[in-house]
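For this depiction, one protein chain was excluded, whereas all remaining protein chains were kept in their positions.
Which chain is which? They are A and B, in the order written, and residues in each are numbered from 1.
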Amino acid sequence: MAINWFKYSAPTTFYGLAGKLIPWFAFSAALLFVIGLYIGFAVAPVDAQQGEFYRIIFIHVPASILSMFLYLVMAGYAALGLIFNTRLSAMMATAIAPTGALFAFISLWTGALWGKPMWGAWWVWDARLTSELILLFLYLGFIALHASIDDPRRADRASALLAIVGSVNVPIIYFSVKWWNTLHQGSTIKYTGTSMHVAMQQAMFIVLLACWLYAIAVVLARVRSIILERERNTVWINELPEVRS
Amino acid sequence: MSLDIWMRENPLTYVWLGSYAVALLVFAVEVAMVIHKRKITLRQVRLMREAGDDARDEGAA
Partner (left out) sequence: MLGLLALVIRRDLVLAMRRRADILTTLIFFVMVVSLFPLGVGPEMEMLRRMAAGVLWVAALLSSMLSLGRLFSADYQDGTLEQMMLAPQSLSMLVLGKMTAHWMVSGLPLVLMAPVLGLQFDMPAQALGILIVGLLLGTPVLSMIGAIGAALTLGLRGGGVLLSLLVLPLCIPVLIFGTGAVEAITAGLSVASHLSLLGALLVLALVFTPWVTAQALRISME
């Protein structure tokens, strides 16, 4: 049984496949969100130290994890596109960037809202929050560079190189920010002061899964639009039922 | 500060309105943008195709 993976790496077949998969991903994402939030708010007990406020983690932690992972995935696709010159990988990288940036934004926003009742300030220059902010800047740089180059091929390749340079830099940035933070001992914050209840872990994990599925659905939908736009002069696009009607 | 007192009295409302409502709003906006983008591209591609068809018809006639 050899599945021909290259078949699906061509925009032609991928377009149809993605179209079929999107509803499944979207539906299961919505379902898991509801389940996760139900466990998070109805089953998980109140935290002894942080009270009800800790319930922000069910969205905060998944959003942070996804924003970081999506950057790596984006850089991976960018590298694939640059090395093997595959059209689809570059399109995937472009489609991932906005979603990653939005997750970084959600992570910062919920982090700030968590910080206010916990530490008495909306923003603390803690190593994680600061790195997350820099990650958002990296996403915005990628999007801005891609948007300001008119030639799609150059845009793909230039922003791919930027994503790779950025992903090499991310560990260095994280390390330096952590170092900087320990040097100024003003704000050392422990997120996990108490051991987490099982229901809390379950809720967080399920919401994380939901966020993954959501991200896949949105990225696939976006990539379909990009394929349509880029390949609009080809025969197969003009033969598509949604175009013909 | 009144906000401080309010948030301590209504922690769940604070969590919901502040974090989850905003996150869901962000998701909703993103989905709307993706759908809008799809509509616009489809319209564009259709227009291009019709323009191409017309040109071909005229060429044949």
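Everything that follows uses one rule, which is that a contact is a pair of C-beta atoms (placed from the backbone, for glycine too) under 8 Å apart; a residue touches a chain by one contact, two chains touch by 3 or more.
Just so you know, these numbers come straight off a predicted model, no measurement behind them.
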Chains in view that the hidden chain touches are A
In the whole complex, of A:Ile173, A:Leu209 or A:Val243, the residue touching the missing chain would be A:Ile173
Among A:Gly19, A:Gly51 or A:Gly141, contact with the omitted chain is made only by A:Gly141
Filtering A:Ala30, A:Ile149, A:Leu209 or A:Val243 for touch with the omitted chain leaves A:Ile149
Contacts from chain A to the absent chain lie at residues 134, 137-138, 140-141, 144-145, 148-149, 154, 157-158, 161-162, 165-166, 168-169, 172-173, 175-177, 179-180, 183
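Everything below uses one rule, namely that only the chains that are shown with their structure count from here on.
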Listed in rising order, the residues of chain B that touch chain A in the complex are 7-8, 11-12, 14-15, 18-20, 22-23, 26-27, 30-31, 34-35, 37-38, 41-42, 44-46, 48-49, 52
Contacts from chain A onto chain B in the complex sit at residues 37, 41, 51-53, 55-56, 59-60, 63, 98-99, 102, 105-106, 109-110, 113-114, 116-117, 214, 218, 221-222, 224-225, 228-229, 232-233, 237-238, 242-243
